[in-house]
Structure formats: C-alpha cells, structure tokens
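Mind looking over this structure? Questions follow.
For this depiction, one protein chain was excluded, whereas all remaining protein chains were kept in their positions.
Each chain carries a letter (A, B and C) given by its place in the written order, and its residues are counted from 1.
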Amino acid sequence: MSLAQLPLLEQFLLLQAALVLFLSFGLLSQTRLLAAIHAFAWQGALIAAVTLTVAIAGHSHHLYFSALLTLVLKAMLIPWMLHRLVRRLALERHTETLSHPALVSMVAVALVIFSYWVVVPIVAEELTFTRNIVAVSLAVVLIGLLMLVARQQAVAQVLGFMSMENGLFLAAVSATAGMPLVVELGVAFDVLVAMVLFGVFFFQIRDSIDSLDVDRLNRLTETEEETA
Amino acid sequence: MDEPVMLSAWGMALLQALLYPALAPLLIGWVRKVKARLHNRRGASVFQPYRDLRKLLAKETRVAHTASPLFRLAPYVVFVATWLAAATVPLVARDLPTAQIADIIVLVGMLGLARFFLALAGMDVGTAFGGMGSSREMMISSLAEPAMLVAVFTLAMSAHSTSLSSVIGYHLAEGFVLRPSYLFAFGALVLVALAESGRIPVDNPSTHLELTMIHEGMLLEYTGRHLALMELAAHLKLLLYGVLIANVFVPWGIGQAFAPAALALGLGAILLKLAVLGAALAVGETVVAKMRLFRAPAFLNLALLLALLGLLSHVILEVGA
Amino acid sequence: MNIHPAFLLALLALTLALASSLVALPAARWPRALRWASLPLLALSGVAASGAGLWALIEGLDLGLTLPLGLPWLPWHLQLDALAGFFLALIGILVTAAGIYGPAYVRGLENGRESLAALGGFSGLFVTGMLLVVLAADAFLFMVAWELMSLASYFLVAFHHDNPANRRAAFLYLLMAHVGGLAILLGFGVLAAFAGGFEFELLRGAELSTLWASLCFALVLLGFGMKAGLVPLHAWLPEAHPVAPSHISALMSGAMLKVAVYGFVRVVFDLIGQFHWQWGVVVLVAGSLSALTGVLFAMMQSDLKRLLAYSSVENLGIIFIALGLALLFMSTGHPTLAALAFVAALYHAINHALFKGLLFLGAGAVLHSTHERDLEQMGGLLRRMPWTGLFFLVGCVAISALPPLNGFVSEWLTFQAALQAWQLDSGVLRSLIPIVSAVLALTGALVAATFVKVYGVAFLGQARSRHVRRARVVPMGMRLGQGLLAVFCVLLGVLPTQVIALLDPVAEAVFGTGLPQAAAGGWLWLTPVSAETASYSAPLSILLLALIAGVAILWARRGRVRRVRRCDPWDCGLTPPTPRMQYSAASFAQPIRRVFALAFVLDERKPTATDTRPRYRLRIADRAWSLLYMPLAQAVESAARRVVLLQSGNVRVYLGWTLATLLVLLWIIS
C-alpha cells in the first residue's frame, strides 16, 4: 500500500524515522565532535518524539513514561555528559579527518539498501508499515556500527555506539509499541552506567597513551614476530 | 613304524649322521686334488685334510689373554650346530627320523646358529681382523640366507612340504619333470652354496691375505683342537650343501628302504654325485677369479633374484590356477 | 553375583598395580618406599595377572563383569576370555620381571634429582592401564584405559626431563599417542553408530557395509599401528623407548606394544568380524615395511637402547606380517591356515615380549654399572658381568630367531603359514606372499647380523672406555629379573607343542578352529599342518645337540695336550692390539650400510688427509621425517602464522569483523 493511504500519524512516524536515519548519516560524516554530539542529541529527541507519537496512537500509557525516559536520557543526560567530558578532555576544537568520507557514506547507503532487502521477506500485510520502520532502525543500527568501524576517535566511537542504541530504541518503540517496563528501565540503566564507564575510560586511555586515538591501542596483538 | 623298524631307522640315522664328518674332509681333499690337477700340479693326497685335522688335534691349544669363555665355547657350538644341520639332510637313505626332527628351515636356522657363534668368536679377542671377518661374514650371509630360503621355498611349495625327505620323495614319485622354477632354484642354491661355504668367487679358502679373507679372518686366533673343530665344521658345511643340491635336484639312487642293497646303492650314488659336484667346483674355482668384496652383494642379489624368479615362475607357470 | 576366581585374580592384579602406584607417592620424602613397597607390589600384581591369564587360557574361560563406574548409562564392562587371558599372562610375566628387577635399578636413581614418587606412581598407573585395556569390554572403558596407559607412559618417558632431547621425545610420543587414540576412538564410533551401543557384545553384532567396515579398519590400523610403531608411524618409538628408565623401557617395548597388537586383534578379528583380502594385503605390506626398515635402522644405531627400540619396530612388523597372513587366509576361507598364522603371531608376540624385555633389562644392567648407552664405549663386558652377559646372549640368540630358542619357533611357524600360500586361488596373492616371506628371511638374517654386532661390540673384545673397564656385577635382583625372562625364552623354545596347546583356545575363539594337527605326532613333534608337510622337534634337536656335543668333546680332547695355554693374541703377528684397533659398531655396520644405502639419509664426514685431529662423523636420518612429519609440522606452523592475522590489535578491525559476520549471516539467511 502506498504512503498516501496511511493515517497521518503513521506518515508522521515515517517522517520522523527518515529524519533519524538522516541524522545518523550526519553523525557518520560529522567530523567536529561537538556538532556530532548535538546531532546525537537531536536524534535522541526524535526517538523520544517517535515514542510519544506511538503512545498517542496506541494510547499505551507506559510509552508516555518511556518517551520521557528517552528524552531525558538520550536527548539531555548523555549529550550533556559527553559535552562535559569533551570539555574536560579539552577536545572542543577537535576535528577528526576521516580517511575516505565518500566511501564511508557510500557504504552507509549500501547498508540502508541491504537492511531493507533483509527485512523485505517479513511478509505480513498489515505489517508493511512497521516492517519499513524495522528496516530503518536496522539501518540506523548498522550505520552506528559502521561509525564505530570508521571513526578512530574514542568519543566518536562512543557516539556511534549510542546511536546504535538509538536505533534499537526506535525499533523497540515503533515496531513493537515498546518493551516491557522492566526491560526499558534495565536497558536505560545499563546505557547510563555504560556512559559513566566510558567517561572513566576516556581518562584512563588518555593517561595511558595521552590521546584518544583508538588506532594507537595496538599493544595486544599476536601478529608481531617473537623477539626471542 | 613298529618297534624294530623304528630302532633300525634310528640306527641308520645315527650311522648317516656319523658318515657326514667322515666324508666331509674327503670332499675337500677331492676338490683340492682336482684343482691341483687342473693347475698341472700333483697336489696333496685326497686324504690330506684328515691328516691336517689329526695334526691340529695333537697340537697344543692356545687362547689369547683377552678372550672370554665364549671363545672356547664357540668351536663346539659351531661344529655341533653344523653337524646337526647336516644330520638332517638325507645322505644315503631318505625316510629317516632325523629328517623329521628338523625340516629345511630348521636346517637354515642351525647353520645360522653356527654362523652366529662363529662371528661372535671372531670379535671376541678384539683384533681388527676378527671384527672385519665377522662383519663381512654377516653381510654376506644376510644376503645369502634369504636367497637360500627362497630357493628352498620354491621346492617346498611345489612339493607342499618343507621336510627334505618329503621333497625328495615327491620328486622320486613324480619322476623327471623339467621345471623352469627348479632351474632357477638350482642356480640360486649353487651361488648361495659358493658364498656360504666361503669358496671363490666370494671368499678364498686358501689365502690369508687380509683384504680378501672373510672366513679365515674369524679363525685367525684359533689353534689346536678349536681350529680343528672349526675346520671340520667348514668342511661339513661344504659337504652339506653338496649333498643338499645333489639329493634334492638329482634324487635318483637314494636309498628308499633300509635294505642293505638299497643303502649301498644310495651310498654309491651320493659318492658319484659328490665327485661330480666337487670336480665342477674345482673347475669353477680355477676359471673364475675371486671378486672384490663389494661385488659380492651383486653376486648374491643375483642369487636372490634367481630364487625369486624361480618362486614366481613356479606360482605363475606351474600351479596355473 | 559371584565372580569367577580367575576374574577375582585379575581384579586383584589391577588393585595391586593401583596400590603400588599409591604407596609410591610417599617416595617424595622416603625414597625407599619405591624399593620396599611399590615395586614388590608391582611384581605381585604381575604374578596375579599372569596367573589369571593362564587360568583363562587353560580353562578357555569367557567371563564378563560390570563395575558401577563410567558413564551413567554405560557402566564399566570387563571381560576375561582366552584372547584377553593370553595378553594378560604376557603382560603379567613381564611386569613380574620388571618388578623383581626394579628395586636394585631405582636404587641408582635415589640420589638423583628426579622425583621417584612420579616414577613409582606412574609405573603403577601404566601397568593398571595395560591390564585394564586387556580386560575392557566396552569402547569407553577401553579408551579410558588405553589413554591412561599412554599418558602414564608419557610421564615415564619424561622422567629424565632435564635433557631437552628427552622432553622432545616425550612430546612427540604424547602427541602421536593422542592422535592414535583419537583414531581408535573414531573407529569405535563407526562401529557404535551401527551397533547402537558401546559394549563389545553389541559391537560384535554390528552390521557394517564394506565401505564403513573398511573405514573402521583403516582408523584402527592407524591408531593401533601408531602405538605399535608400524612404519611410517614409528617415529616416536625410537625416541621415546630409550629415554625411559630401563625396566620401564622393557615394559613399553615388551608389553605396551603387545597391548597395541591386542587392540588390533580384538577390534579387527573379533569386533568387526568381517575379513577382506585387501585388508590383509595392507597389513602384510605395512608389516614387511616395518620389519625391513626397523632392522636396517637398528643395524645402524650405536645407542644400545635406541637400537633395541628400532628392533621392536622390526618385531612388530613380523607380528603384523603374520596377522596379515591370517587376514588373507580368513578372507579366502581357510580358517585353519588363518589359525596357523594367528598362532604364529601370538607366539611371536610373547616371544618378543620375553626377549625384548630381557634385552632391555640387560641394557639397563649395563647402564646401571657403566652409566653408558653408547656401544662405541663398551666392550669386554662378558668377563666383567658374566651373568648379564649370559642372559644377554640368550636374548640375542633368541631374537635372532636361531634354534633352539623361542624366537625361531615363531618365525618357523610364520614361514610355515606363508608356505601354505599355494592353497590360495588368486595368483596375485600366491606370488605376493612368497615375496613377503623373502622379506621376512632377509629381515631374519639382518637381525642376526645386528645382534652379532651388539653382543660382539658390547660384551666381547676389550673395554673401549675407562668406566666400562670398571664395570661391576649388578645386584641380585637385577640378575633375577633377567634370569626369569631368559628361562622363559629357553622354555618357549624347547616346548613349542605345549605353548601352542595353550594358544589353541585363542585361535578357537577367534576363528572357530585351532591347530588340530599341531601335536598329532605326540608332544615331541611340532607338526602345525601335517607330519608330511613340516615337522620340528625342539626337544629332540636339543637332545641331539647334547649328544653330538658329547661326541665332539670326546673326539676333540683326545689330543696329547689337554690344557689350554694363554697367550697374546696373534692378529697376523701385529703388535698386541689395543682396544682402539677393534672393529667399532659403526665399522661393523659399514658393509650393510653400503649395501642398503638407499634406505638411509646418510650424512658422513670422513677425515681428510690433512686433518690435524682426524675424526669420523656419521649421521643417519629416517626418511619418514623428511617425507611425512616435517611437512605436517610446517603446514600447521604456516597455518597458525596466517590465522594470527585475525588478532591484528586494532579494535576497529575487530568491529569490522563483527559487522562483516553480521552482514554475511544476514545475507545467508535471506
């Protein structure tokens, strides 16, 4: 069925999903840390919006709560923490030079197509709409992973990781109208703790190799020949 | 067999066993005589070997300080083993219990035992020549023994038996058949016999030239009665091979029963055969030259090859499944 | 349930062996625990085992028993039938000898650095393992016992672990034992897949297609052949056997290799229960190859124990030749002949156990009193250690397959079996078997040469080094141990008919027929097929030997001068020869080395005329290494070198792997 036949709310949902996807492209290609963090915050906000929309659509109350949760956590708390970290690490001016930006975004596009192709076989007519959202969120997840692969800056990697989480939230909310509350809370808690730990590790890494370039974390390897 | 026959059989067996050492020197003497004639010499009497043995027995026996008890034990073992081996080969009569005691594989084993102690004795005193002799002897024998066994197997497989008397009986029973396998086996046995009894072209019984000697090298340290035993054992060995070849390939004339006539015939027959063989040996030793030691393997490989050919031709041509 | 006394005896043997390993543990603090408690217990266990084995043989028992151990649905199944009994007896005799011999031997180790607790403990476990393998009646227990045996012997090989060479040997041994064990395990797996269970009872009933049966056969041949040291799977054997303490070497060569033979017989002849002439040919060829290679390399060795180890390879080859003949005859429907070959194999198995054990114990005695394993340093030991010299001589004569000792009987039987080839229909086999017997003959002759070298160089002549010149008679226990085995060598040589009467039930059990003709002519005459075909009377030949000896002595000693005078050696009138002028082991082997040069990888350094200090160096390598083992090792190494590229150290690469895996999987499933 075509977009036009969908109710307005769902069209709105798809729009938001599209925006989320767009933002993760932005994250992927954004070289300035602070800007990337902002993009991430916006992504979080959009996820929250999506949740809210679904809540309104489905009148499911616990989704209101999780919308709030998402907003606070993804759009405010974590970006704020990252902000603080970046400032304390004196990385405000840090810009990263991507090795092959064009290639990376091409790969990202390919990933989008791939994820759609993967999800297509889910054939249940009334699901087409959710199916597409699953495709989008899968794309977001994969792009987040791609970002982890492409970026050598620890903070940027964390952003990629977090945007993966965003993709998960998107999927959870839009496709399944929200996970059970227990799980939501647990996940949120884990993410928060993870964020804190990331913060700790930024400093540990900087102390050990006085930089946050993960390519320089290459002591532990099997490849070099024995020096006996 | 009922008692009296049994007894007479055993008696015969013992007589025949005694006949071997009695005849052995004679064969040597005969060969030497013929050789001398071929060399246009008069040569010593045919009975010279007996006199040599008597002389050796009369002489004092000396043993090196460095020798161990085994050195004095060895001559007896060598002699006894060779004699026992010989005793199992039908000489004048065929169906003797001694032939039952040991078939042809045991015979080879007995000769092996003799050789084993002979070689050990050679190494005992700890002289260079002794060791050299033993080493070469074992090399030669390790090639000759398989050749001999395979040649014998050819006979055994066609006669379906490894007991000499059965083999001979089988041949007598089926009369004269021209078997290619026997030709090869015969050739192999002759070569082996030459090598094993230390004749030209492998070894030269009448030299003490250190580079060439094998058998003599091991006997260097022996004197007196020990030497006599060793010599006699060597003679026995030659006789044994002669009789083996003669009676297995040309069994006719051997005594089938224990009747005096048959036995006398058998004795005459074997003497005749041995005379011929001895003459042939003498001729061969005169015309052929002793070969270098490391040509000997080739010589024995030829023997082994012949033997195998015999075996295969038997399997392929004669059984004919 | 009431257990048959024979079985109780076997269990007692097991317990005693275990006990001996337990009481050895305090040896860490009190070294004497080994001498006074552990080894005597081991000897007792040996006695019990041989008793149980003989019982089973004489009565032709076939008993079963289950113990509440093992897997929940598969308790340990034990069995005691004729076959097991025979090998039980074999192991028992050897263990007894080792137990008697051991105390005096380990005394020499008490002030060494190695822990005697390990020695005693693992010796006990080793024996336990061997006995348990023979008694096992289900695949699981069999494998447990088998690997226990391998493992314990590994620790014994690694006993003198200060020497890196020994460690390498132990490593190689463990590795090959493990691979072999796994192969056997898979072989059992094939059987079990068809039988639906692991008990031998069920495995016997398994209906395999020829393909599967052949696969199973190949696996077990690989596994047991590896343990039995069949060429080219023998590489570990000459490395591992010599480095263990000598009484253990005796057990390893004498008993453990036979356990491998047992396993092969049990699985191939008993469990698989079908015979194909192709199998026979394979075994025959493998056996001949091992026999020839083994003896040739034995001839070339100058390390006494290493030489003995190589000769074990040769003897196992002979055993497998006989087994191959049995397979051939069975597959072509001649059970009686198969039984003949089989009996020959068993006979040679026990013979080899006896004389190889004896020889290793002798080598141990030499080692004990001279601390020397290198033949080139020995000489003249017969006059310094007369008893050991005598026993060793018996061993040498026996192993050289010379009448009237035991080695000859089994070789004779093997020949007799081979000579029945004319009864086969297929001309190919008819011509193959005689060639094999030719190889056998060649092997026999070379063995004689080898042991002339060993005895002549080590025990005769003059001492080649000071410490050998100072050699002393070894203690009573060690002499007893050797004597026991020597006596057995003579007995089995002189009374073949009785021994074969004992072996008959085994053949009966396996082929359903024994050797009815064997003693047809009375106990004096051994006539395996029929009196016309072949007969051998060891007792009478002994009698005649004695008789003739008497005659000879009388005749020879009637000369005028009776007494023997001592003098310097003549040696063609050279100056009194020095020890360095003697033929050395290497020089003795030189002609054969030259004749069979093809078999070896020779690295010979002859001194040149201008050498100030001329030295002759000779290295002989085994082709199996360059052809089989090295390539394998290199393959693994290079594979490892490639694989480690996975661990590049860069976290982004790792994440890339994760992403790639994810995508590939998604692609696969859609």
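A few notes on this one:
Basically, contacts are C-beta pairs under 8 Å (C-beta built on N, C-alpha and C of every residue); 3 or more make two chains touch, one makes a residue touch a chain.
Definition applied: contacts and distances are computed from a predicted model.
This figure omits one chain of the complex; the name its UniProt record holds, of "Peptide/nickel transport system permease protein", "Hydrogenase 4 subunit F", "ThiS family protein" or "Branched-chain amino acid ABC transporter, substrate binding protein", is "Hydrogenase 4 subunit F". Taking every chain of the complex into account, the omitted one touches A, C.
Touch with the hidden chain on the side of chain A covers residues 118-119, 121-124, 127, 130, 134, 137-138, 141, 145, 148, 154, 157, 161, 164-165, 167-168, 171-172, 175-177, 179-180, 182-183, 186-187, 189-190, 193-194, 197-198, 200-201, 204-205, 207-209, 214, 217-220, 222, 226, 228. Mapped onto chain C, contacts with the missing chain fall at residues 28, 68-73, 113, 115, 140, 143-144, 147-148, 150-151, 158, 161-162, 164, 167, 170-171, 174-175, 178-179, 182-183, 185-186, 188-190, 192-193, 198, 636-637, 639-641, 643-644, 646-647, 651, 654-655, 657-658, 660-662, 665-666, 669-670.
The rule we apply is simple: only the chains that are shown with their structure count from here on.
Separating the CA-averaged centres of chain A and chain C is a span of 69 Å.
Centre-to-centre spacing of chain A and chain B amounts to 100 Å, using the average Cα coordinate of each chain. As a whole-number value, the distance joining the C-alpha centres of chain B and chain C reads 35 Å. Residues of chain A in contact with two or more other chains: none.
Contact residues of chain C toward chain A in the complex are 644-652, 655-656, 658-659, 662-663, 666, 670.
Listed in rising order, the residues of chain C touching chain B in the complex are 379-380, 382-383, 386, 389, 393, 397, 400-403, 408, 412, 415-416, 419, 421-422, 425-427, 430-431, 434-435, 437-438, 441-442, 444-446, 448-449, 451-453, 455-457, 459-462, 525, 531-537, 540-541, 544-545, 548-549, 552-553, 556-561, 564-572, 574, 577, 579, 581-583, 587-592, 594-595. Chain contact summary for the complex, chain B toward chain C: residues 17, 57-70, 72, 75-76, 79-81, 83-84, 87, 98, 100-103, 105-106, 109-110, 112-113, 115-116, 119-120, 122-132, 134-136, 138-139, 141-146, 149-150, 153, 156-157, 160-163, 166, 208, 210, 220-221, 224-225, 228-229, 293-294, 297, 304, 307-308, 311-312, 315-316, 319, 321.
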